[in-house]
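Selected chains from the complex are presented in situ; the others are not included.
Chain lettering (A and B) follows the sequence in which the chains are written, and residue indices restart at 1 in each chain.
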Amino acid sequence: MTVASPADIILFPDSYQTVYTIRTEAFEGPFDLLLHLIKKNEVDIYNIPIAAITRQYLDYLDVMQELNLDIAGDFLVMASTLIQIKSRMLLPLPPDEEIGEEDLEDPRAELVRRLLEYQKYREAAVSLAQRELLGRDTFVRDFAAPELAEIEPEQERLEVELFELIEAFRRVLATVPEQTFHEVGAEGLSIADRINELLLLLQGTDAAVFENLFIGSATREQVIITFLAILELCRLNMVRLAQARSFGSILVIPTFLDAAAEAVTEEDLDRDFA
Amino acid sequence: MTSLKSVVESLLFVADTPLTLDRLCSILEEHDRRDISAAVAELLAEYGEGTRGIYLAEVAGGWQLRSRPENADYLRRLNRSRPYRFSNSSLETLAIIAYRQPITRAEVEYLRGVDSGGVLKTLLEKKMLRILGKKDIPGRPLIYGTSREFLESFNLKDLASLPTLKEVQELTARDLLEQQEELPLPGLNVNSTE
């Protein structure tokens, strides 16, 4: 049996370039290949002759290998799934009393469901591509109109995507030696959140009772994060801890932006923005 | 003084993104929302007539003047815009995300059957996707959705104007003239894989 697939056409490539492009253009993935085989064999998707299809599927992987193409792991995973289904179909059903629900289901059912689901989205992709695409079928004036060029915007709306922010951070990190950096996970950021919240809470107050800062920290994790945030604030000397009398409440006293001595002055700003 | 319709037309002409009714109303603050809406409707009717080189498209929740698609061959010769080319895998991934958003990478990969990290990144770079946040399940995976630029690129008024998957299937079936009988398949619950 031969494997008739898009790869066949390129078995005799006329240039190196062609060989290179099939890897990405032959099949999008195992589902794509399976649907192709089902269609080519004109078999019912609800009653796939699993032995024949598996053989053809493996033949295709062989062709890919002969062409020295990288076979993505996903194709191999599907190969093993197919082999499993095939062997399950060969096994006789267990005795009546041991029949579980999964034994009654056709071993192919899960695969068929996924193939049909995939097929729906593949068709949706085709219908997307058939729309009037901007930049292909229709064009807009995506440049600043010359008559507006000299008008300075008075007020700007911020428009930036989260992804761009992350990419910017990645660019910075790429230039910094690795050991100066550790990955800040969600925990580190939660502490930063908590610091921000605590500062808002403390702003304009003389002091807060230590325990009160834990109000709203419902989980053990949140309590720890609040505690770490207070420690960090102490370390930065932005708060001071004091106890009025032994066993009395611990007070958290904000020392930041103290109106009298510590306000941010013109001078501070000048120093940073000079 | 020119008419409100003339002003709206000017605004649509110079704006480099689609203008929504809200945006038009905030720019034309001294005008009644109903009048502005009526002016847009008149323009839609005028641009809809005949085969003018410009038409008024309803995209991304607003309106935008666009060149007539039938003239695309000539416009490409101007060689100004970067042509958008989407690979099959990009389109497949976009389709899944458009219909299933908010969705995680794992869910996309389950539906496609292949690793989709690279495609997701490309689509993020093309601004077709947005990171919507993180899902409240163990591991807190990122969740993705389509962007306003996606609607603009694919000439969609909003997500609701995408044909339903059933409609797409019916269209495809008609195109291929191969009516497949529909069998009931219970429990197509793909999201239960976490």
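Note that a residue touches a chain if its C-beta (ideal position, glycine included) is under 8 Å from a C-beta of that chain, and two chains touch if they have at least 3 such contacts.
From a predicted model like this one, the values you see are computed outputs, not experimental measurements.
Across the full complex in this structure file, the chain copy numbers come to A x1, B x2.
Going forward, only the chains that are shown with their structure count from here on.
Between chain A and chain B, the centres computed from C-alpha atoms are 22 Å apart. Within the complex, the chain B residues that touch chain A are 13-14, 16, 57, 64-69, 72, 75, 80-89, 91-92, 94-96, 98-99, 110-115, 124-125, 127, 129-131, 140, 147, 152-156, 163, 165, 168-169, 171-172, 180, 183, 185, 187-188, 190. By the touch criterion given at the top, residues 24-25, 28-31, 45-46, 72-74, 78, 112-114, 116-118, 120-129, 131-145, 147-148, 161-163, 186 of chain A touch chain B in their complex.
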